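All protein chains but one are shown in place.
By letter and in written order, the chains are A and B; residue numbering begins at 1 in each of them.
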Amino acid sequence: MDPSRKRKLRLAVALGAAVCLAAALIYTSFSAASEAAKPSDLKPGRSYEVTGKVVNGSIHRSGDQLDFRMRDRDGTASVPVTYTGTVPDPFRDGREVIVKGELRNGTLVGERDSLVTKCPSKFTKSS
Amino acid sequence: MDYGLALILLAAIVAAVVLNPLKTRGEPERVELLRIEELEAAKEAKYREIRDAELDRGMGKLSQEDWRAVDRELRAEAIEILQELDRLEGRRPG
Partner (left out) sequence: MAGVGSACLAIALLTALYATVASVVGARSGRPEWVTSGRRAIYCLAGLCVAAFAILESAFLRSDFSYALVAQGSSTDTPTFYKITALWATQDGSLLLWATLLSLFSTTVLFLTRRSLRDIAPWATAVLGVVAAFFLLLMVGWENPFDTLARAPQEGAGLNPLLRHPAMMIHPPMLYTGYVGFSVPFAFAIGALITRHTGADWIRATRRFTLIAWTFLGTGIMLGALWSYTELGWGGYWAWDPVENASLMPWLVGTAFLHSIMVQEKRGMLKVWNVSLICATFALALLGTFLVRSGILNSIHAFGASTIGVQMLVFIGCVVALSAGLIVARLPDLRSDARLDSLLSREAFFLLNNLVLVGLCLVIMWGTFFPLISEAITGTEASVGPPWFNRLTTPIAIVLVLLTGIGPVLAWRRVTVSAMRRILLVPVLVACGALVLLLALTDASQSIPSLLMFTFVAFVLSVVGQEFVRGASARRVMTGESWPRALARLIGRNRRRYGGFLVHAGIAVLFLGVAASSAFLQQRDVRLSPGQTVKVGDYKISYDRPTARLGGDAGGTGAAIALGAVMRVSRGGETYTLHPSRNYYATADPSKGPISRFFEGDANSEVAIRWGLRRDFWLAVRPDLTSFNEAIARADRKFADSPPQVQAIVIRTLTELYRQKAPPAAFRAIVSPLVTWIWIGGAIAVFGALLAAWPSPEARLRRVRSLYAARLGRELSRA
């Protein structure tokens, strides 16, 4: 095989591999992704990744279970949440949290160990 | 107060350091000298490659014939560099 044909072949193989990788990326990410939502957006029947703030005074723990209310970041619409699993250290009143779960009978049932709490604001102008 | 005073003082110090070289008008760097520096570095790198190839042969990564071919190529490239260096350095007086 002469050199230029060899090079074209290599290029074709490389491009083919890139296309396969891209296809794998696109397919797996769109099928595995969970939709992000605010508490006011929730609809029953599917799983969301919900971002919001913990309503002050709403935290109750009983045994392994954690119950609290979560509200929109810039709003007052809130939803009750029930969750079991790891509770990150920064979790408390007023903190911004992300939890994966599904709305059932008006309560967001959080997936196990899916609760994430954001570190308190360090990088904004106001503390 | 602090701010204004410091501003002036620091500006003065920096200006002194930075504008000092501008007093003497230098000559533009001769192109040959730039090229000589480049070639010196390239020569060093080529020597290292020759030594690396020798090590590879000693370690059995290259067969005797393959090494001879590579060594020949590398030495030819090194000689080219040396020739160009001689040519440029020959232009220097003295």
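Note that in this section a residue touches a chain if its C-beta (ideal position, glycine included) is under 8 Å from a C-beta of that chain, and two chains touch if they have at least 3 such contacts.
All figures in this text were calculated on a predicted structure; none of them were measured in a lab.
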item: Touch list for chain A against the chain that is not drawn; value: 3, 7, 10, 14, 18, 21, 24-25, 28-30, 32-36, 49, 51, 60-64, 85-90, 92-93, 96, 98, 100, 113, 116-125, 127
item: Chain B residues touching the omitted chain (full complex); value: 1-7, 10-11, 13-14, 17-22, 24-30, 33-34, 36-38, 40-42, 44-45, 49, 52-53, 55-56, 58-63, 66, 69-70, 73, 89, 92-94
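Operating definition for what follows: only the chains that are shown with their structure count from here on.
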item: Distance between chain centroids, defined by C-alpha means - chain A, chain B (Å); value: 52
